[in-house]
Every structure is written in structure tokens, then in C-alpha cells.
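Heads up, one of the protein chains got dropped from this complex, but the rest are sitting where they should.
And then subunit A:
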């Protein structure tokens, strides 16, 4: 029996040592990957054209004396650009939901899940043994 116990203890030491070592290595690799990815993205943002720059704005005065702020020479004013931006974002969000219903409902850090109502729902969900 003592031989078995010694074998078991040896298994635990070696086994847990191996598990910790492997996962530690995995943690380092994951951190490195995240860092490299961040550096790459920062580099892309630094490149010319990598980050959007504000277009020069001009002010146009109409025949009735009203003024429109144009963002570029295509004739788009600020309100139109804002409306297009909102439409594009809404469309992207809609496409994302259609494409991947199994992905998370909210972006990480959005704090949308922090609603009290959602919290109550989650708390109830953590009691699967209780019939609703």
C-alpha cells in the first residue's frame, strides 16, 4: 500500500507539475500573440492612409442665405455623412447578428450585460435544478 501511495504522490507531483508548466507556457504564448497582434495593428494605424483623417470642410452659402457645411468636394454635408455612418453601423450590426447568432450578444466591455434585469435573469439561470 505504501508503494502505491508513493506512486500516487509521484504521479501528482509530476502530473500537476506538467499541467502547470504546459499551461504557463500557453499563457506566455498567448500573451506574446496578443502583443504581436497589437503591435501589428498599431503599425497599420501609423501608416499613411491607415487611419481616416478629417476631410477639409468648406462652408457653402445658399441663395436664401442659409449655410451648409460640406465635408468634401462631392457635396455631402455633415448631416448626410452622419446619417450614412449610422446606417452603415446599423447594417454591419445586423449582418453580424445574421451571420453568427452563436457569437456573444454584446461586444466585450460594452457593459450592456450589467443591466439589473439581465442580472436577475442570469441569477435565475444559475439555478437549473429549480423548475421555472
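Here is the rule we go by: a contact is a pair of C-beta atoms (placed from the backbone, for glycine too) under 8 Å apart; a residue touches a chain by one contact, two chains touch by 3 or more; residues count from 1.
In this section, contacts and distances are computed from a predicted model.
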Name under which UniProt lists the unshown chain, selected from "Glutaconyl-CoA decarboxylase subunit beta", "Folate family ECF transporter S component", "NADH-quinone oxidoreductase subunit N" or "Phosphate transport system permease protein": "Glutaconyl-CoA decarboxylase subunit beta"
Contact partner of the left-out chain, one of A:22, A:78 or A:92: A:22
Absent chain, residues of subunit A that touch it: 1, 4-5, 7-9, 11-12, 14-16, 18-20, 22-27, 29-31, 33-34, 37, 41, 99-100, 102-104, 107-110, 113-114, 119, 122-123, 125-129, 131
